[in-house]
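Input: one structure, supplied below.
Of the protein chains in this complex, all but one are displayed in their positions.
By letter and in written order, the chains are A and B; residue numbering begins at 1 in each of them.
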Amino acid sequence: MKQVQGPMSEAQSKVRSPVSGVRSLSIRLRTPKFGLRTPDSGHRTFLVLIVASGLLSLYPLQRSIEKQLASTQSQREELIFLPSETRLARLSGGYSGLLAAIYWTRAVQYYGRHRLAHAKEFALLGNLLDLTTGLDPHLLIAYRFGSLFLAGKPPEGAGDPKRAIHLLERGIVANPEYWRLWEDLGFIYYWDMKDYAHAARAFQTGSERPGALPWMRVLAASVASQGGEFQTSRLLWTEIARSAGNDSIRHSAEIHLTALDTQEALRKLDGLLAFYKQKEGHDARSLQDLVAAGYLRGIPLDPSGEPFMVAPDGRAALGPKSRIDLGLVQ
Amino acid sequence: MGRIITIALGAFKESVRERVLYNLVIFAFLMIGAAILLGSISVGVEQLILVNLGLGAISVFGLMIAIVIGIGLVSKEIDHRTIYNILSKPVTRAEFILGKYAGLLLTLVVNTAIMTVGFYLALAIQKKGLALHDFSLLIAVYFILLQLAIVVGIAILFSCISTPILSAVFTFCIFVIGNFSNDVRAFGQESGSPFLAKMTAALYYLLPNFGDFNVINQVAHGVMIPRLLITANTCYALLYIAVLLSGAVLIFEEREF
Partner (left out) sequence: MYAIEINRLTKDYSVGFWKKRPKKALDSLNLQVESGEVFGLLGPNGAGKTTTLKILFRLVFPTSGTAWILGQELNDTSMHQRVGYLPEHPYFYEHLTPEELLDYTGRLFGVGRGTLRTRLAQLLERVGLMEVRNVPLRRFSKGMVQRAGIAQALINDPDVIFLDEPMSGLDPIGRREVRDLILQLREEKKTVFFSTHILSDAEALCDRVAILNRGQLQGCGELRHLLSLGASTTEIILETPPEAVLAELCPLVVSTVRTGDRVRLEIRDEANIEKVMAIVFRGKVKVVSLNPVRMSLEDYFMAKVSPAKGGVASDV
């Protein structure tokens, strides 16, 4: 029996059916040909219905969501935030909070560098803070510390209390119920602007916000009547020192308190010197005279441990080695 | 139904084998680094940064996985020709799509869950303990998952139509547009052309509004998320996913191989 040898081809026959190269289906969005469907077309109608009804229901649902979302965001920000800032916030989408934190860090680093270098000006600080708060209007710490950095005199800060006030006002628009921003506002008006009327008003409004501590009201009252008085200022700084959440703030407050106390001590000494002149008929040449005359028990020391002295102009002054910085309170 | 589960578990196993979950390692390093380093570079915002960073990373990593694997699910099968084998089994095309979707969703849920645990660990380390209200952050995670579920649906829909690369590009574009849909609509309104305004409004309502789900900043500041929003967003996501998957099935059933 003859054996038949068929064509022994091991060649892989790629049947070049046009559709097996499915890539041809890809880029052009042609309407798919409806193949021969059997009684399954029932479920296809069902699917088409789902698509149609689903797309239609999106509208009312979206409106509802918009309402809900609005309640979680404060809308009045548009009043005071620059379009460029809100645009940046929107561009960063759900990650704006992260960007804000990054910008805040940059602001802090900027401030720290300049402070360490005893810089005379902090040109970019205001912009960085505006960007930060534009990205996250609820970043309270940026308003609080930011305003401190802006208001303080160089090298402690940018020496720009007006800008600090503007920053705080933005913060208040975005966070109207947070009383500490009013506290900060009042402080800047009081200390850097010496505008006691505005300061009192700020403290008063702040005292009415939820959670405000009772001393706010006290402060409002004292500032109104005795703005610039020693006791009022002391009260303010004491409260700041007590509630500072940060060591550097507390330290700053303590230094200010010390300076205040020193200034008060100098004032008292001036009073004693005047009394001495009145009584003895001539100026005291040094504090030793006062001690000798019995007005003082001993040469008083300033909080830095150095003795006070009498300046050539006849007034009490700090000793040459004193470490107190009276510039803080003038 | 059993077939859908089989396909879903198969897709999940494939993701694991494809070493997708290794992204978790990077995430872990990120969290640890943040927890340790943040305090020394900034003032007062350590927790804020950690929360924003953690939730942001969960969102971004999840998105990348969703797009990459989502495309691979159908496009890769077509490219590698493995689809011939599975479609010739007693599996309907709808079951295939649903199964793949479920599998990918499972991968995302597992991935997100692990990241969330890591995130809370970092938070606990930084805050030296966790309070009950810290768990309100989970709402943000849930919303992120809803977003990812929609993105995967989009990815699967496109991969039924197009090549892997184009599908990835389209999906990513829709995600970006969906995040800025508000601006698109505002642009149309400000443009002064009623036609443009109508077009952009239509786009706004038709395209998925991913901005609805962005509450990372709010929860970071402790703002309460209204329960109604949670319900509404869940419904929106479910609805949109139903639309996407139905569309995918309709298209896929017509495709020849």
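One rule holds in what follows: contacts are C-beta pairs under 8 Å (C-beta built on N, C-alpha and C of every residue); 3 or more make two chains touch, one makes a residue touch a chain.
Small disclaimer: the values here were computed from a predicted structure and weren't measured.
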Residue in contact with the excluded chain [from B:Ala28, B:Val60, B:Val91 or B:Ala186]: B:Val91
Residue among B:Phe29, B:Phe187 or B:Phe257 that touches the chain left out of view: B:Phe257
Sites on chain B contacted by the missing partner chain, in the whole complex: 2-3, 6-7, 10, 13-14, 17-18, 80-82, 84-92, 256-257
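By our rule, only the chains that are shown with their structure count from here on.
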Touch list for chain A against partner chain B, complex: 19-20, 22-23, 25-27, 29, 32-35, 43-44, 47-48, 50-51, 54-55, 57-59, 61-62, 64-66, 68-69, 71-73, 90-91, 93-98, 101-102, 104-105, 108-109, 136, 138-139, 141, 145, 245-246
Contact footprint of chain A on chain B as seen in their complex: 41-45, 48-49, 51-53, 56, 59, 78, 94, 161-163, 166, 179-180, 182-183, 204-206, 209-218, 220-221, 223-226, 228-229, 232-233, 235-236, 239-240, 242-243, 246-247, 249-251, 253-257
